[in-house]
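One protein chain omitted, others in place.
Labels run A and B following the written order; every chain starts at residue 1.
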Amino acid sequence: MGDTQENIPQSGEVIAAKAVWQVINEKFGDAVSELDENPFMPFFEVLKREQWRDIALFMRDNPKLRFTYMACLSGVDYPEERKLGIVCNLESLGELGHRIAVKVKCDREGGIIPSVAKVWKTADWHEREAYDMYGMEFSGHPDLRRILCPEDWEGYPLRKDYQVQETYHGIKVPE
Amino acid sequence: MQELGKAEHSSVRVTPKGDNRVIIEKDISSEEMILNMGPQHPSTHGVLRLECKTDGEVVIEAEPYLGYLHRCFEKHAEMVDYPGVVPFVDRMDYLASMNSDFAFCIAVEKLLDVEIPRRVEFIRVIVSEFNRIASHLVAIGTYAIDLGAFTPFLFCFRDREHILNLLEWTSGARMLYNYILIGGVAYDFPEGFKERALEFVKYFRPKALELQKLLTENEIFVKRTKGIGMMPADVAINYGWSGPMLRGSGVEWDLRKEDAYSIYPELDFKVCVPDGRFSDIGDCLSRHLVRAMEMEESLNIIEQSLEMMPEEDGFDPRAAIPKRIRPKAGEVYGRAENPRGELGFYIQSDGKSTSPLRCKARSSCFVNLSAMKELSLGQLIPDLVSIIGSIDIVLGEVDR
Partner (left out) sequence: MSTGALLPNSFPLVMSTNLNAWSDALSELHLFGMPFGLIIIAAIPLVFIALYALTYGVYGERKISAFMQDRLGPMEVGKWGILQTLADILKLLQKEDIVNKSADKFLFVIGPGILFVGAFLAFAVLPFGPAFIGADLNVGLFYAIGIVALEVVGILAAGWGSNNKWALYGAIRSVAQIVSYEIPAAIAILCGAMMAGTLSMQQFNLLQQGEYGFLHFFLFQNPIAWLPFIIYFIASLAETNRAPFDIPEAESELVAGYFTEYTGMKFAVIFLAEYGSMFMVSAIISIVFLGGWNSPLPNIGPLSLNDWTTGPVWGAFWIVMKGFFFIFVQMWLRWTLPRLRVDQLMHLCWKVLTPFAFVAFVLIAVWEIYVK
């Protein structure tokens, strides 16, 4: 469990993630950042976001990586960097067993991230949710619509600067 | 796997072995009708809406529409402090609140420096396994109703009532417990809990068998579920399925084993996967069988943990709860095995605030349901109902 791993300088997860990162780094070079050795969630960032889909495909299909399973894709707001982003938790389910998280960031206004919905089908609805809540576009997504909010909802609720609309179809929206 | 990357809308579709879906050829198809199933439909298990394009009884396409029960969990979580998130988590998967709380607490505790007392770990495991049985009972019961068998449903709810009574006795609430807290649990087990829990285990074993006889061994039930909603293992993984859904496709994957959180590594239980003798691997029947087998395993876990649980007089289950929960800066993805699959929480903390900067719930139902469109292709309307039932969705968790 997490709290015991805390005391170990480098958990197995981080070591495995390091090996994974090296394979990716060899292939894509400076398109990916250094590995952040977060003990619970080692992650790296995709610096050239237009390469994100290629990296994703590589991660899924490379025999050394085999990240077959996307556990989670979360949209994130970085107001101080003026950016939006996604965090993907990936795992090689049942094959190699390692885990890594990937971050992709885009501009706050009109930001576009390549969609990986066709790489991992999990990403389909998660990207729709991220779009719904944060408003970044996912290029190449088969069906990018709002998923949880109504189609005609204004604004992106999970942005830090979100102002709730006053009325919705004549109904007052509670604060 | 490479095939998955391609668009799936070609007319020729490779169907898995044993799959019985109907593929309509162009020259015999008639006029299509849009059938709106839900949000107020008896078998959408809440407020799911499916827009089905149908050709007679055959569903050509079913597009799920969500959000009818969206209660802004993630926004709320950013507004309240960490202990305040727990009741919201309860209300996500209201059929398995204990398990949901457990997952959230695991995630937050990763960021905190807390040592969880051993007895608390046992209490957590016992209550969440009880809740798992209760949740599977609902899943199996409502599945029976979806297929037109009313009686197993009431048998399931009768037995579930005993579990709810036990959990009410422990936590004070029947469904939304707010019992597992960050760093501990709310109360110790009441006096005599062990005896009553063991009594339930003894009572429930033959009842589970009876349920098996009534449902799983029923010819019509098998006919309605076998070979329906086939999902091969690799596609299931690609869809991000987890829990009984993934195990139903034959993948031996259980976070209780894989992540080995809490005291699960000390317990002896097996990961339930269908052996393919009774069902086609990956069909609705397999998923049902996995749930039925898991109830059995949960009983084993409960028995073992009740035996192994350290007894302490005057034990304070809240002793380890920090006075002020303010995790250090960082981000974490914590998860636990829920009755419906992997419930994960991605939490971002800035180290200053007492409320999370970002709290994303990776809901298992949400992910499992996303395969609905593919599963429903070319199925008959009754099979569509059967498939929705086998996914075992709780809309509270889908929409959050």
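FYI, a contact is a pair of C-beta atoms (placed from the backbone, for glycine too) under 8 Å apart; a residue touches a chain by one contact, two chains touch by 3 or more.
Given the structure is predicted, the values throughout are model-derived calculations rather than measurements.
Remark: the absent chain touches shown chains B in the intact complex.
Only one of the listed residues, B:39, B:232 or B:382, touches the absent chain: B:382. Remark: the omitted chain is touched by one listed residue; of B:70, B:224 or B:256 this is B:224.
Touching the missing chain, out of B:104, B:155, B:204 or B:345, is residue B:155. Listed for chain B, the residues touching the missing chain in the whole complex are 33, 35-36, 41-43, 57, 144-151, 154-155, 158, 214-215, 218, 220-221, 223-224, 380-383, 385.
The rule is simple: only the chains that are shown with their structure count from here on.
Centre-to-centre, using mean CA coordinates, chain A is 24 Å away from chain B. By the touch criterion given at the top, residues 1-2, 4-7, 66-67, 70, 72, 74-75, 78, 106, 109-116, 234-235, 237-240, 251-253, 258, 260-262, 330-335, 342, 344, 346, 348, 358, 360, 362, 366-367, 370-371, 399-400 of chain B touch chain A in their complex. Contacts from chain A toward chain B in the complex involve residues 1-3, 6, 38, 40-41, 43, 57, 60-61, 68-72, 74-77, 87, 89, 93-94, 97, 101, 118-122, 124-126, 133, 142, 146-150, 157-158.
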